[in-house]
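Note that one protein chain of the assembly has been removed; the remaining protein chains are unaltered in position.
The first chain written gets the first letter, and so on, giving A, B and C; residue counts start at 1 in each chain.
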């Protein structure tokens, strides 16, 4: 179970790292190599984004990765097969991330059956608030999968509770307003937000949007359970190349194991 | 007196010829030479057009001659002096032709006094219907000058009579609708028009607008008293040169003296 | 939100969590005014003093004679201030923005009409304004870009995706999720997440309310048919909504582009190329592939060049209440040309789509029949497109000369 995997892992590490790729960008081969590097570097879990033509919640970097992947001919079926392959190859939990239309057009039941079969643990669907998610939640439930629900800084208390009631695995706390990519100033205000989230759920909290460097992770340590890095790694790959991933990720997680922290 | 000059002349010639120039076009020197040639060729009377910036009743050729003359710097005062000089030099009657604003701005009384002094016999003002002409007619009268009034093919009988009552010297019968320059098809209809004019006045009738070649003059012979050639001569000068004027005019008037016609 | 805005399964609000509160606030503001006759009066007053509502209904006598069938009447939304029905919606949303106390508005635009209308409203109401516009549309609707800038709006070219209307909507949402506290997103058509389809329809319903009264007053009866072009669906919903309870056939005309068979069109409800999906925050028929990726669309009219369509129209299509047709680019240019020459009216390229279908139907109808076309906007904005369609030599020469001046 995803939640217990995370909680167990948190016994060893103060904060876990979840990374993100857009499947098929820059190519399927590279996607595989990127995952390999990330796993080697000790990433704890990963989201695999099935590219969508209208990624409304994504900023320019991920948006462009979506578009390029599609332009190279990426199809959903191939993304699914790819996810299956990596989940069978690497020993960390993988999640799908995509927009609802991808799941909807594939067929929710087919999608979740495939996920189960492929060993994908859950899914993040940023344009699907729980009010619209009935069919999706049922299908996920039926396959024993984790629907990763999202909190946002302006979500009121009652709604946090409601959202949490549908969530499994962990909660994706959107760190700030805006789309993915631009940097977030982690502040006292942010801490209060995380505390508000904590009150409404026992699930682990993952923080995404604008987490990009060691400093951010140091700030999150002790406050959140999972740091999510997306855009920063795509930029790194674009600017420096896949061979720098391991070094970058290791630099982020230095001092993140319990025994090292003092 | 202009009228008697014309009537006397008509005893010798079946039809008289009135020609037209735009003063200062192509230059004052050329204007003088053109007049000289015309007089030599036996032209009976001449209209000297003082150029105006808005020659509403003139077609493209005369319009452009007006504009060029002005562009070269032609002033009204200089045109007046020029007219004086030619009227003193050549032994045929000269008339001014211009639009009303030129006379109005010069001052009607000054204008007519000058005319008298210079020996100019009359004036043609195509944008001045008799209803607007009171001051003008008075001033002309005072100096014993001939206001040449215009008939047009659509002028009704009563109005022909009224116009005739203000006219002196001769009547300018506009041959057709339109502006100066384009050709006129002289037809039975036209003959009926001239006959209508004849009924309302004893003044000689001059026909202008579109008279351009011997054929036209042959047609007019016996019907009208004066043929007016304007545009055709400007075109000739522009295309062939001043030295061809005499030959052209003589070719028009061949067989126009009484004794030659048979 | 109090309701999810579904019309037999179409609609909804598929929005990122961060916007949920903003939509709640918006829905509340809308519900507050929706049944308030005072608000409607205020709305009508602004439109009748700032724009010129009611817009007239014009009898197209020459076209009627030409087609020798139904009597053709035209609702003149082109006479609105800024030149299209878009003015109605933006003034309505502008009044809501004032109530909500926000100080900045953003909008997407395709034809530029909604952008100009929003920038105009922002100038009048004193809001800051940012307009997102696809690069492709900026090219074909350049005069509108110029005016938006002169109106004080920032026009941001959208260089992502297909670089047309849908991409501009995405970008506007990206702005909104960052700035919703200060900013209202003035969506320009009856699409997007609830309450936009309903709200935009509400504001545009003024067209149908007026038109119904006017046509009955003029002709002493209901029209047999009402025609409107369909981009997102706001002008169509606006005029149709006046006739839902009447025995009147309603016809929505979509962009047939290069022809339905060519695949290069934007016919969602009048072709079999679209399927139900969820994008841009709502569920409707989209032109998408079997993976759910949105397809490239094409229309000579930027304002109809859109992958989705109003969920309310999708419902009305399934119910059979509205008939959907398409008009090709070529048919549109011809209909526009004819309308200009015969009536002295210059419909926008978008509006001309409605004329195409009306012209096809008119000769088959009785002389007693009355048909009503919604002229959603004027074609001035389309001068570059139309000049190109006619390959007008005088225009080309003029532009080349102008360019030389600029290069000098």
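Here, contacts are C-beta pairs under 8 Å (C-beta built on N, C-alpha and C of every residue); 3 or more make two chains touch, one makes a residue touch a chain.
Just so it is clear, the model here is predicted, and its values are computed rather than measured.
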Neighbouring shown chains of the undisplayed chain, as defined at the top: B, C
Residue among B:16, B:41, B:128 or B:194 that touches the chain left out of view: B:128
Full-complex contact with the absent chain, from C:6, C:39 or C:59: C:59
Interface with the undisplayed chain - residues on chain B: 52-57, 59-60, 63-64, 67, 70, 75-77, 99-102, 104-106, 126-129, 131-132, 150-156, 159, 163, 174, 177-179, 182
Interface residues of chain C (partner: the chain not displayed): 48-52, 55-59, 62, 76, 79, 81-83, 119-124, 126, 139, 142-143, 145-147, 149-152, 337, 340-346, 380, 383-384, 386-387, 390, 392, 394-396, 398-400, 402-404, 406-407
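Please note the rule applied: only the chains that are shown with their structure count from here on.
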Category of the chain touch graph - line, ring, star, complete, other: other
Farthest chain relative to chain B (centres taken as mean CA coordinates): A
Geometric centre distance via CA averages, chain C-chain B, whole Å: 66
Between chain C and chain A, distance of the C-alpha-averaged centres to the nearest whole Å: 38
Centroid spacing, where centroids are CA-atom means, of chain A and chain B in whole angstrom: 98
